[in-house]
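Heads up, one of the protein chains got dropped from this complex, but the rest are sitting where they should.
A and B are the chain letters, set down in written order, and residue numbers restart from 1 in every chain.
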Amino acid sequence: MKLKNYLSIIVVVALLAILPMMLQSNVVLNFLIYILIVTLGAQGWNLLGGMAGQNSFGHAAFFGAGAYAISMWQINLGLSAWSGFVVAIAVGALVGWIVRFLSFRAGLRGSYFALVTLAFAEVLRVLANSAQFTGGASGRLLPIETGVQHLQFADRTYFYWFALAMVAIGLVIVRWISLTRFGAHMIAVRENEDAARALGIDVLRTKLRAITISAAMTAVSGCLYVQYFLYIDPTLVFGPKISIEVLLASMVGGLGTVFGPLVGTTALHVLGEAAKLFAGEIPGIDLAVYGCVLIAAICFLPRGLLSLWPTRSASKKAQQPAVETQP
Amino acid sequence: MYSMSIVVEAILTGMLTGSVYALVALGLTLVYGVLHIINFSHGAMLAAAMFAVLMLNQVFGLDPYVQIPILVPVLFVAGYAIQRFIIGPGSHGKDENILMITLGISIVIENVLLAIFRSDIRSINTDYSFNVFEVGPFIFSQARVFGLIGSVVTAVVLWIFLARSDTGKAIRAVSKEKLGASLVGINVNHVYATTFGIGFACLAIAACLLLPTFYVNPSIGGTFVLVAFTVVVLGGMGSIVGAMMGGLIIGVVESLSGLFLGESLGQIGIFLTFIAVLLFRPAGLFGAKA
Partner (left out) sequence: MMLQVKQVTMRFGGLTAIKSASLNVKKGAITGLIGPNGAGKTTLFSVASGFLKANEGSIFYKQQDITALAPHRRASLGIARTFQIVQPFAGLSVLENIVVGAFLRHADRADAERLALAVAQRVGLGQDVDRPASGLTVAGRKRLELARALATEPQLLLLDEVLAGLNPSEIRDIIPVIRDIRDSGVTILMIEHVMQAVVSLCDYVYVLAQGEMIAEGTAAEVVDNPRVVEAYLGHGAAARLAANKEKTHA
């Protein structure tokens, strides 16, 4: 783990960490926390969709799985929030694995896979809606118990730093993966599955690993959401809004890049808030803007905003002085 | 448990609703068969069409059935324009892009509707909304029966159009062999846009047929998309007959799920069918390999 590969992450995280100390407004802090939560979810999506090329339209399935896992762990079973956190990650990963395994068995790719993920999210939503032990359609409130041991913080700033820490871990994980063999495998699978197979890559295993990590990350995002807003209901956590937000953030920010989700989420939400300012508090205005942005992004900037940022060439690192030249 | 006649009635009612689902799916399967794209905005457009019917009814007092000749050309033009000017050029030819663009369109439509109409559920009441036909021990809503008739008629008309008319033949040519069709002078872009327009025109008819007995709110687009996809996947992508049969089956599945599992879980039957078909028989009942 060479330090210089992570320098940019360290710089960005440090800057973000001191941000709340320069702010007075709680509203802005709230806004930033929400951005961090969605960023984490988007990082999960980006791993699967951006790096491995498997577009999912139903990432809410993992978000909601994590959210419900941690809330039911606390409410129904009365256990600690932290152990619930761990359980939620495992649950999210498991749901991801199941979805991919079934889809791969059936040979689903591309658009079909996207649709199946949507169907799964909807199934979970309808189930959560009708089951009694999840609180049904009216949702549930988490009991307020401030204190680190309950994963709730009296001061919003602490939650901000906790969320930031999670996002930072996500950034590090994505950067680390992109440098390893696993990362190269994912990209190969994204670009051309047959060529990847011919080069010895186990496509199924790569996809399964990708979705498991992706789902786990998004599940953490769901946990953060629930622990901050202390409220959960099926449409909020399993609904299409979340699925769309994490997808959009990655597409707009930069598919397959480390900072793409962060950039994309920030850009989208700033845009959304600006739209609300101009047009008033009309419901749906922000999402309508998102839709236009998505269309514009595909038409004009398919690789996202970060494609405008110049990249270093890879071979400079590989060139050793003692390379013999062919006659 | 339930008496036989209740179950049979549920099945028959399901078939009535299913026939309109079939009509919705018809446009989708046609678009897939010719353009080979999955049009995600299909459901949102249906919602928009239904709101149009609602508005025309409330503002001008027009009966939904009367609106069919008005809305069909409007939606046809909308579909043509969207394909010709947004989807076609914007996708740069890649399939994943098309999926995303149609997703974007659906988001925009759905949320513009939300902004204009808010999220309350609306429905209209016509004089005949509650009229029924009585056939033996069974009671059928008149409007639903008209829905069945309307959708069968549309399917037949579409079939004849595709089989006999010049445009129809051009459409079939493009769906089988795009390059060859363009080499004999068929304007492929025009055909694509026309097909898309036809797909949306079917939605206009479906909206008029649905509204007397259905409710509408901006988010039903999402549900309809999945229902339509289930029908298309079940019947086989690109098959008109498949869409009709698939629609009937799905209508029955929904009706029976509602009966046995309770109203709120009625839709689960549909989603589970969707997943099951994709996992076990992705080609559907009548489709070619997708």
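To be clear about the criterion, contacts are C-beta pairs under 8 Å (C-beta built on N, C-alpha and C of every residue); 3 or more make two chains touch, one makes a residue touch a chain.
None of the values given here were measured: they were computed from a predicted structure.
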Displayed chains contacted by the hidden chain, counting the whole assembly: A
Touch criterion as defined above, residue of A:Leu3, A:Met21, A:Ala198 or A:Leu277 at the omitted chain: A:Ala198
Full-complex contact with the absent chain, from A:Leu141, A:Ala154 or A:Leu179: A:Leu179
Touch criterion as defined above, residue of A:Val86, A:Ile187, A:Leu208 or A:Leu301 at the omitted chain: A:Ile187
Residue numbers in subunit A that touch the chain omitted from display: 179-181, 184-185, 187-188, 190-192, 194-203, 313-315, 317-320, 323-326
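Going forward, only the chains that are shown with their structure count from here on.
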Geometric centre distance via CA averages, subunit B-subunit A, whole Å: 33
List of subunit B residues in touch with subunit A within their complex: 38, 86, 89-92, 95-97, 99-101, 103-115, 118-119, 218, 222, 226, 229, 262, 264-265, 267-268, 271-272, 274-275, 278-280, 282, 290
Partner subunit B, residues of subunit A touching it in the complex: 55, 57, 102-103, 105-108, 110-112, 114-116, 118-120, 122-123, 126-127, 129-130, 137, 240, 244, 247, 251, 279, 282-288, 290-295, 298-299, 302
